[in-house]
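One protein chain omitted, others in place.
And then chain A:
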Amino acid sequence: MPMDRYADMEDKLRILEDLNMMYIRQIALSLQDSNIQKKIDHEIRMRDGACKLLAACSQREQALEASKSLLTCNTRIMAYMSELQRMKEAQVMQRVALRSSDAGPTDDRLPCKGKVAISDLRIPLMWKDTEYFKNKGELHRCAVFCLLQVGAEIHDTDMVIVDRTLTDICFDNTIVFSEASPGFELRVELYSCCSEEDYSTGSTPRKLASKLSSSLGRSAGKKLRVAMDPGACSPISNGGGATLLLPLPTVVGPKYHLLAHTTLSLSHVQDSFRTHDLSISGNEECSHWVPLYGNVCCRLAAQPHCMTQQMMSGCLKVKQFGDPQSWTNVYGVLKGTNLFCYHRQEDVEANIEPAFTISINKKTRIRASEKDLHNKAQSICISNHYGGEEVTHTLSADSREDTHRWMEAFWQQFYDMSQWKQCCDDLMKIELPSPRKPTLVTSKQGSLYHEMVIDTSDDISTVTDILARRMQELELRSQLGTSPPWMSLFQDSPGCPRTHNRLPHSPLRCPRPGLLSSEASLTSDSDSPCSTSLCSRHSGWAEPLSLSSPSSHFRPRTLSLDAKLSTLRGRGCGGVLQCSCQPPSSSSLAPIPAQRVPQATLSCSNSTSSNSSSEGSHSPELSDGTPFSHPSSARQSLRNLRAKLDPRNWLQSQV
């Protein structure tokens, strides 16, 4: 029975739709405006295409995108139709006014239009802690997008998938509305749709559906029940409220619901980021719910045409200061808050600097002086305050009509500035992002929680490489005569006094066994027999060298950094204990600069990064040999890791 009613309804809706279209076409014809008619036809074609795509596609992502286009098309169609109706009404009113004898208010000055751009939309989210800790199954994901509307111009942003790993919904698009009046109202609407809902459940018979929902878990059942029942928090049709103007056919597929909206106007325009409140519709029980913090942060900029376009231009004569009789011919261009006076008209296109500039702003006073005896036309006086001084320029046009036109232009400029208010103080920048390849939709959006991942190149093995290299450097240094005290532990026999002439015997290629063992534990590239021999010697120490597998020739990637460093530390500790047995012959030791010695191994401190301290306090500071050099990523990742390991450094990063 219900199915028959649906079919019946659909037929009726289709008939109504056809009637509506005929009505709209009539209106358009009578207005003799084919522009809107063309736009409506275009949107209807787009809508049909989106419906077909929605019926045909199988992938969830495609369906979401198609549903978004459908909603946008529907909203546009409705907006165009309302616009058409409004125009028709205005025409009728005008005819009525002409017919009646009283003339309406004459000559209403209209402010100029302008460009309004909204960019960097960001909506913070407020997830409850239970969201993070309930790990039942998969992430609850929603697809969201924004619809922005000024008058009849509607734009949509890209679709973003939101789940609990995101802290904010960010829309990267910059949307520009080209013809907006200063009284514009920019309506921002956020639509969302649950991304897991199986949209075929709409056709499941109720009895089965209730059985299913009762047998499923609580949250899944809740979702299913809400999906079945369209009345609770979802409007019947896709467009967010069925209207009689154009009833929309019901489509099977993911449905977007209005989640939040706000309206921005001229008072919200600023050349920087501002936060605005959102009105949220819907509650937690809806399937399309996303926990919003309640604000939207964006940059709303406006460029009125009076600031960007030449409002008036023509030849003028300017009276010279000091000489009341001589006049200079200039070509004047009124644009923005300035009247640029060029020597010749060609200079404007040639981008040559103007001869001088007179500022025209809120504080400027302009008046037309009385007819001069010397001149045929009236002259215009422009007064400004420049730093406490009042400066007056006197201009004159060629004829009375020109003077009148210039005065008109000035009045219009003043009116525009009074209407556009803060937008006329300075030109706000609106950038259109360069067309890029569409970014691939990744399964996980970038979020702050995922940004602290250490690069794959920041491997443990790279750190051990650093340590091995430090060992080699130390060995080199010890060859030169300065040897840290703990080097003694690597001597062949403890009782033997530290003699430096032993060291030159061991070339770098085959280092002393002591160093070899440490290297073996780190890189395992060295010869194994040496290390085994030393293993036995050092077996009495705190940390056995079992961590290093002498026969292994691969890097011990599975060993933790802590374990490795503790072996070094253990060796160091043992060495210090041993050192204390001998009388320290400090005279043979050259003074060692504290920075170069890895203090950790000597002092057994808990600093895990023996090398980062040697970097000093400016560890990852990159040298600027060439001003804009960018280091290789490998080097940078090494430094980053070293810097991250040592909390005593004050990190600096070049951006």
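A few points about this structure:
The working rule: a contact is a pair of C-beta atoms (placed from the backbone, for glycine too) under 8 Å apart; a residue touches a chain by one contact, two chains touch by 3 or more; residues count from 1.
Note that contacts and distances are computed from a predicted model.
From the set "TMM80 protein", "TRASH domain-containing protein", "Tax1-binding protein 3" or "Cytoplasmic tRNA 2-thiolation protein 2", the protein name that UniProt assigns to the chain left out of the figure is "Tax1-binding protein 3". Contact with the chain that does not appear here is found for just one residue of A:17, A:271 or A:398, A:271. Touching the chain that is not shown, out of A:299, A:319, A:335 or A:639: A:299 (per the contact rule at the top). The chain omitted from view is touched by exactly one of A:38, A:344 or A:429, namely A:429. Touch with the chain that is not drawn comes from one residue among A:57, A:355 or A:651, which is A:651. Summarising the interface, chain A meets the missing chain with residues 120, 122, 172, 271-273, 297-299, 359, 361, 363, 387, 425, 429, 431, 433-434, 436, 439, 448, 451-452, 617, 621, 624, 627-628, 630, 647-648, 650-655.
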